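With one protein chain held back, the other chains of the complex are shown just where they sit.
Right after this comes chain A.
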Amino acid sequence: MEQPHLLFIDDEVQYSELTKEYLEMKGCKVVLKHDGQAGLDAFKAQPFDLCVLDVKMPKKDGFTLAEEIKQIDENIPVIFLTGQSLKEDKIRGLMLGADDYLTKPFSMEELYLRIRAILKRVKVHEKTRVTDLYEWGQSRFDPELRQLVVSGETIKLTSIEAKLLKLFCEHQNKVLTRDAAMIGIWGDEEHYRGYSLNVYVSKLRKFLKADPAVEILNLHGEGYKLIFKPVTA
């Protein structure tokens, strides 16, 4: 296994510093932060293979942080560190898509073994996955990795941006109604996020601007259409 790059966020300075050393001794590369906001900043600054998040932390708790991290990268594995006997924490963590949780106080070796097991699982999944890749003009879009490459530049999409672009790709040269887009992204419950939808369409247009072969059209009263245009050299 290549050197895993971990983001470890825990406000208990003493034990977490020593855990970081232990994990580094085992061959991991670890960035350690002691509050939720610093953790989010670190996550935005560089790519990680896995996050270990304490639940109760200053500035931003682990659950809120996980939600924000998953908005940036839906597939990033997360291990929560929870207090003793907090069943609600465990349930909430799992509902947020946690891959595992450890109850404090935790064994360093157990944490390392769980990290290794999850990364192994992720690696197998990556090797076996069959993905729909969309390619046009100078662009390529991988919905599962949420990666859009436009004119050689790689853009990491948020979960919602990726869902929307995938819907556009599935409806290329056809009308994508606002209702279908909103249901496809948010489901029935949050059907009325019209303003947000406009924002996400604008963001996708901005990302795709560098590629003259593609355009998202507004169809008044109907919705949108992703079209591919002939490009003259």
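We adopt the following convention: contacts are C-beta pairs under 8 Å (C-beta built on N, C-alpha and C of every residue); 3 or more make two chains touch, one makes a residue touch a chain; residues count from 1.
Note that in this section contacts and distances are computed from a predicted model.
**Student:** Out of "Nitrous oxide reductase", "C-type cytochrome", "Hpt domain-containing protein" or "ABC transporter permease", flag the one the UniProt entry gives for the chain missing from this complex.
**Tutor:** "Hpt domain-containing protein"
**Student:** From the listed residues A:57, A:76, A:98 or A:201, report the one that touches the chain absent from this view.
**Tutor:** A:57
**Student:** Just to verify: which one of A:3, A:71, A:107 or A:202 makes contact with the chain not shown?
**Tutor:** A:107
**Student:** Residue by residue, what part of chain A touches the chain that was omitted?
**Tutor:** 11-15, 17-18, 21-22, 56-58, 83, 104-109
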